[in-house]
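Quick notes on the structure that follows.
What follows is part of the complex, with its chains left where they were.
Chain nomenclature is as follows: A and B, assigned in order of appearance, with residue numbering initiated at 1 for each chain independently.
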Amino acid sequence: MTNQILYGGDYNPEQWDPEVWDEDDAAFGLAGITTVTLGVFAWAHLQPAEDRYDFSRLDAIVERATAQGRSIVLATPSGAMPPWLARAHPDACRVDFEGRRHVYGQRHNHCPSSTAFARLSVALAGRLAERYGDNSAVVAWHVGNEYGGACYCEECAAAFRVWLRERYTTLDRLNDAWNTTFWSHTFTDWEEVQPPTALSEHWRGPNHTAFQGITLDYRRFMSDALLGGFLAEKAAIRAHVPDTPVTTNLMGLYQPVDYHRWAEHLDVATWDNYPPEDPSPLRTAARMALAHGAMRGLRRGAPFWVMEQTPSTTASRDVNAVKRPGVLGLWTWQSVAHGADATLFFQLRQSRGACEKYHGAVLDHAGRTDTRVFREVAALGAQLAGLGDATLGARTPARVALLLDWDSWWAVEMSDGPNRNVRYLDVLTSYHRALWNQNVLVDVVPVTTDLDGYDVVVAPLLHLVKGDLAARLRSLVERGGSVLTTFLSGRVDEDDNAFLTDAPGPLRDLLGLRVEETDAQQPSVVNPVTLDGVAHEARHVFEVVVPDEATTVVATYGADFYAGTPAITRAQHGDGEAWYVATALDDAGVADVVRRVVDRHGLLGPHAGDEGVEVVDRVSPEGVRHRFVLHHGAHPVTLTSEVSGTDLLTGRAVAAGDPLTLRPNEVLVLS
Amino acid sequence: MTNQILYGGDYNPEQWDPEVWDEDDAAFGLAGITTVTLGVFAWAHLQPAEDRYDFSRLDAIVERATAQGRSIVLATPSGAMPPWLARAHPDACRVDFEGRRHVYGQRHNHCPSSTAFARLSVALAGRLAERYGDNSAVVAWHVGNEYGGACYCEECAAAFRVWLRERYTTLDRLNDAWNTTFWSHTFTDWEEVQPPTALSEHWRGPNHTAFQGITLDYRRFMSDALLGGFLAEKAAIRAHVPDTPVTTNLMGLYQPVDYHRWAEHLDVATWDNYPPEDPSPLRTAARMALAHGAMRGLRRGAPFWVMEQTPSTTASRDVNAVKRPGVLGLWTWQSVAHGADATLFFQLRQSRGACEKYHGAVLDHAGRTDTRVFREVAALGAQLAGLGDATLGARTPARVALLLDWDSWWAVEMSDGPNRNVRYLDVLTSYHRALWNQNVLVDVVPVTTDLDGYDVVVAPLLHLVKGDLAARLRSLVERGGSVLTTFLSGRVDEDDNAFLTDAPGPLRDLLGLRVEETDAQQPSVVNPVTLDGVAHEARHVFEVVVPDEATTVVATYGADFYAGTPAITRAQHGDGEAWYVATALDDAGVADVVRRVVDRHGLLGPHAGDEGVEVVDRVSPEGVRHRFVLHHGAHPVTLTSEVSGTDLLTGRAVAAGDPLTLRPNEVLVLS
């Protein structure tokens, strides 16, 4: 086992004849593969019947990988149950949002409340831990796979009622939380509570609910129920494995599961990096940076792992482009820049059949090592080997926090009114992109995070305000910091009930204003908001704001009956500032506001004016600062280096003040 | 109780702590609120268990409102059942169009054939009537809420079969009505009949059916089944309340329920005015005028009530704009102009949680009375108080009837062929808008209406012709009147079977033509139809018409293989005229035709050339004519007054011939 960034990925030799294994080994050697993820989806061959286990093939695979000096990420196979399980235990299959019991098929398909599934998955995890727990090649345990989705069966309904009893103790408190005097919903028996589905509270899908409180709680419950499955398996592993990290692969900015409820239970955060298709490479790069940040934010800045990425192409999209030459390296180094200590592929050898047969792999169907993709994989392997342990454990020295909150994400998108076109991620990514474009080092953190270490907090669409957050934001401002938040913030409490005060509720005094009206318009309607002579476009939501006397109006609406009223405000508290943006500004407008907020604290990053040039610093446990310079642009760019150092990838020395030309996709790690 | 237009709206103090009630009362006083609608959705607290009633809180609320001199519209709470009811009687929940039994959730969710639901809702209505029936503050009983939707359960199937037996007596007559020799559908036992759903006769939703006759009858049945629930509750109330009007709030132009089947059972017609979003304020105003007219047409021109409108914004739309300043007053006065004797809000205090928490209210979450919305509500309250009883009971002296027919609406939209892009309301509103734009006073009436009082009948898309309508239209023409109808009229009988004659069937001789072919084209295809040198655009359906010799061809098609053949015709019968428009003309074309038809009778209204200026007359029981002048345009306009009178809202005197300048949203009530 070499001491370097883990490199490799999902490997399923059990799907192949052993004669292919030698070919694999040779190719992995050429590519610098250090790590294999084994056993994901192997349930059927590990346990061919409920009363029979068979570890012979996995024994051979593990032995072989161990002998070859490869690190192993060992998976429990609970991401996909075998056919016999579904037949013997139909209740292990899910009931969907439409109320339909599913039968055997696909994957990620088990009911999280199924006792049969729990018993069997935990037993198998225990057996695996018992058998392979003392193999020192195993560097991590990978429980299940991409937990997600939801079940609405009777077992889940019963478990939901138990969860509610724990949360609310009495029906009176539940009725109050859900505001059930509305529409005659007062519950008089716990058994009356139904999961919120297309057959109960919903219409037009998961975001249209008659009772937001019920739906919000069911999402929390389901997040916890899935977590329960993870924890049960983790406990079974821990019975045999005292120290090796246990984790599961998350999916970044995945709405259905609140990863902040999971974070403390993951020994290392890992995720699968498949950025959504976007015609703009820069938007895609920013989106990945945000997701890396969110994953790093799960465990207070500790490094994370990229558990999956594709070497070339996905198969599951409607249209699946190949990664352009150089992009694989660029994106991989970006993940390292943002905190990855492992970078793994799905997958090492391409599937022969079924729905992933066209998903790209290190080795294609013909097993070639003379393809462009293989060459790029191997070149990257060589770079990673060369880098060694320099960046392992390094952290990001950010002074800006971007708040990410699943509750607000859920609440604002399931709200009836004011505007269904407001999407949490659109607004969040817009503010993040403004920071990213200016190379501001930023942590993406939950609202419960200790804010003491930050100068600036950016909190777009902080719709639901819970706990002592308002007080902590206030405190940050009072010690001279800056807070920036937006329209539709401070509207509802933890139960999604409106604050019965002026909006924005508990943020009202901090922001120095009240929102009197909230207008909404179709996407085609634009209201100009001018900052320093530049007119930015505002859309979707236009709050009519009444500022306190002491509050500075930074910009006003240019049109409609609220023309001349505030669109952007700034309230001063001592040396601190609280900014409010009362409408959805376009990217340039957001960038302008963000720049003003951040600049006051001297936190704008280097090379902010050079489009496509991303600069990220990481500081090693020994205090060494590594500066990652990555060029996402389509054309060469020449910078003036702001620092002196040596590029760890090429050994090239760079002096501060020197011109520095970057080719598209080029990466430097200056140290 | 003051003798004025009722003003107030839905009020749910049971959802709030009593300490808020004082605050409410003070605010209602400021706003001139005279009326509160109580108890809608209050089932859960009125009957917390099947065997237990609790009127204590409603007693307090009613006592308080009574003591404050407010009128009460008292609701039965059957618009939303409580959770215990659904748990004890799962059959009270609906089975949807997809065949899925729903569980507890939302509202308007009960099966209209459920015996359990009927028993419980009627019992509660009776209890309420018994308890509050002699309270003279109660000015109306409000049964249920916005009846709508449909159920397809086994109980409904059984009730449908009973309904069919009553309608057809024998299976032979049913088979004939449904034309069941087609596709081997001959029914040999009543039990074979299934509700038409996605699991039986339908595909692609409610408008795609293999057997239009079955679907048409199920809609009639369901309309009657819902009405049955209303009637049962009404009877329970009448057992205790001899005179107070009993009604329910309708939804205007709501397709699923045939309000003409309900009309005779409503002691006063009431409806909830939430116009569909339309970027054009004038189209929106016309749409509301049409709906007001339809509601007034339910009871032979008697005044109706607006039971709900929002003071500011809805929440249920994808995008919910606030009403612009002045619009609330303008729209409210428009409702009065068209016959409203009450104008009520949903709601008086904004919901704290669940799906209507962002629906606007007289009092917002903070309970403020210094908001723009509250100020407009209060100003309107003062105007209404000032007007007093001047318009109560007044009627619209219209000589033009616009036919509205649910059967035709249903039949033409569920027809396979010729063109799914033809929508009944599109065509109806287009002809209505032409009348409205020219300030023609118009009644919107069912096809069964006595036409003796009219000079002109406009009947767009009179697809299904039933009863003696054809004869009555003929008689109107013969006495010198005018009839105007369109393409796709006169095609089917009451069972939706084609007339086995030349189209347009029973209207053929009146219109003096036969339709030989019916071409349909995509919306992008335009055929020009020229009237007096102006080319109008025709779309969607192009009938190839063979006129009788004596029939005048008013305009012809300009393109395609039927170029030069008639697009608009006029048949003379004595002094009367029967017009036919064989294609879907654009608005300008429709306006041109309508103008010609109406002008012959001298029925064009005043100020027809002033865009946005609506003029409507109402004549009081004492014979006083009130002229409402409303300005829906965006800019001031100056008219020359056609009448002399005093504006009842301001006391300003206006003399005929004087210039009269109207600001946007300005309203005059000249008397």
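Quick note on the criterion: contacts are C-beta pairs under 8 Å (C-beta built on N, C-alpha and C of every residue); 3 or more make two chains touch, one makes a residue touch a chain.
Just so it is clear, the model here is predicted, and its values are computed rather than measured.
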{"item": "Overall copies of the shared sequence [whole complex; 2 in view]", "value": "3"}
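Following the convention adopted for this analysis, only the chains that are shown with their structure count from here on.
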{"item": "Inter-centroid spacing, chain B versus chain A (mean Cα positions, whole Å)", "value": "49"}
{"item": "In the complex, chain B residues that touch chain A", "value": "12, 14-15, 41-45, 48-49, 77, 80-84, 86-87, 100-107, 279, 312-322, 324-325, 350-359, 365-368, 371-373"}
{"item": "Residue ranges of chain A touching chain B (in the complex, touch as defined)", "value": "98-99, 178-189, 191-194, 196, 198-203, 209-213, 415-421, 492, 495-503, 514, 516-522, 540, 544, 561"}
